[in-house]
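Dumping the structure here so I can ask a few things about it.
Removed: one protein chain of the complex. Kept in place: all other protein chains.
Entry: subunit A
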Amino acid sequence: MEGYKELIQKMEDAGYLTSAETAIPVFLALKLNKPILVEGPPGVGKTELAKVLAKVLNTELIRLQCYEGLDEAKALYEWNYHKQLIAIQSSKNNDDKTFVFSEEYLLERPLLKALRAQKKPVLLIDEIDKVDEEFEAFLFELLSDFQVTIPELGTIKARETPLVVLTSNGSRELSDGLKRRAVYLYIDFPEVELETKIILKKVSGICKELAEKVATAVHFLRRELDLYKPPAISETLDWAKTLALLGEERLTKEFIENTIGFVLKNKEDIETFYEKGGANRLLQYITENT
């Protein structure tokens, strides 16, 4: 890949519209062979970014979903104890001495799978902020040297350096050590213009004017109202699809009131919406800004 503009084009071809601000850090991570740490509010396309990169690089996506209590046995490797037991018991009757701590008895988990992949894979470590600090520290060796040490087998180095995408919703501050090892990318909600393009690309049967109005309406909900959970891009798309499905040609008060649940999924947020002028205020904002 020559430059980040080519990457933007390839990502667009794969169905992910993005800006230079997002593409440049991804491009740098690829060129510098470094992991990329993606932060941003839920629903801006952090996980989707990794999926699209796998498509762009025409490679396998290996995903490690993080949660509290995740440990090495579930993330890296585990010995196949049942297989080891059978091997030991079956070798009792003959002289064949089986060494049960060999690769044959190893169960690959996502991290090890990524290191042993034949072709440079995309390793998505999703919601890294959910894991315990100890596990985060354990990842250091993997992220800086792309190798792991298994006591019984030795150090395993990556055949091809994987493109590691770490995502975080910011539920806790990550350690400095982890941040230092990664290129940083903050994805915010898209501006109206970009979101209009996303709607036009993903929703069939919607005209440009209506797409722009939907994007402006969602922009209003996110920026002007103090919401607990701002609408995600996927929710914008669902709302736009509903419009197209119902054959609506414009955003009306009735439509907004009947379908506001597609974009606001919290009782408090719906109350805030009506307190701040409801559909009338929203329509007024759309008229003023499109």
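One rule holds in what follows: a contact is a pair of C-beta atoms (placed from the backbone, for glycine too) under 8 Å apart; a residue touches a chain by one contact, two chains touch by 3 or more; residues count from 1.
What we mean here is this: contacts and distances are computed from a predicted model.
S.K.: Can you work out the missing subunit's protein name as recorded in UniProt? Choose among "Branched-chain amino acid ABC transporter permease", "Cytochrome d ubiquinol oxidase subunit II", "VWFA domain-containing protein" or "ATP synthase subunit c".
M.R.: When "Branched-chain amino acid ABC transporter permease", "Cytochrome d ubiquinol oxidase subunit II", "VWFA domain-containing protein" or "ATP synthase subunit c" are compared with UniProt, the left-out chain turns out to be "VWFA domain-containing protein".
S.K.: Which residue among A:N58, A:S171 or A:S204 touches the omitted chain?
M.R.: A:S171
S.K.: Considering the complete complex, identify which of A:K31, A:K157, A:K208 or A:K253 is in touch with the unshown chain.
M.R.: Once the missing chain is taken into account, the touching residue is A:K31.
S.K.: So which of A:G40, A:P162 or A:P231 would be touching the chain we can't see?
M.R.: From the options A:G40, A:P162 or A:P231, the contact with the absent chain belongs to A:G40.
S.K.: Touching residues of subunit A against the unshown chain: what are they?
M.R.: 3-4, 20-21, 24-25, 27-29, 31-32, 34, 37, 39-41, 68-69, 73, 79, 81-82, 84-86, 88-89, 92, 100, 170-173, 176, 179-180, 182-186, 226-228, 230
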